[in-house]
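Here is the structure we will look at, set down as structure tokens.
The other protein chains are all here in position, but one chain of the complex has been omitted.
Right, subunit A next:
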Amino acid sequence: MERVPVLKIGDILLVSIQIDMEDQVALQLQEDLADRIVTTGCHGVIIDISALDIVDSFVGRTLATIASVSRVLDAETVVVGMRPAVAITLVELGLSLPGIRTALNVELGIEMLALSRPHLDVEFDDDEDEADSAAVLAP
């Protein structure tokens, strides 16, 4: 069975879904992601669905479950890159994916996670003001 790869980048787990989200794939991803959050101790999850043409109610619910599970494990989930056609279809179907945070692209998703956990933001405080404190913290 095909699996969706989970990549660790800094404090973030990046999941880019490039294959059709069949039910089994979605459930597998849900399990894998929970495992990885625990083993890596990451505090942010970004799920990129920009390659997905179809998001049905099951995938929508799985994404919501992933978000809930991650929150229990102290990680924020952001779904990024939803296509306009997918968004329109979801609205027409009356599915508004409650409890899921979204961003337009991966970059904005990372920014959103960084803002929600400013104290963990190592990647983004390369400005002079905080450069000193970051240097002090670094071993």
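Keep in mind that, in the parts below, a residue touches a chain if its C-beta (ideal position, glycine included) is under 8 Å from a C-beta of that chain, and two chains touch if they have at least 3 such contacts; residues count from 1.
Basically, contacts and distances are computed from a predicted model.
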Task: Choose one: "Iron transporter", "Peptidoglycan glycosyltransferase", "Polyvinylalcohol dehydrogenase" or "ABC-2 type transport system permease protein". The correct choice is the protein name in UniProt for the chain not shown.
output: "Polyvinylalcohol dehydrogenase"
Message: Can you tell me which of A:6, A:67, A:82 or A:113 touches the chain that was removed from the display?
response: A:82
Statement: Even though one chain is not shown, subunit A touches it at residues 78-80, 82-84, 86-88, 90-92, 96-97, 101-105, 107-109, 111, 115, 124, 126-127
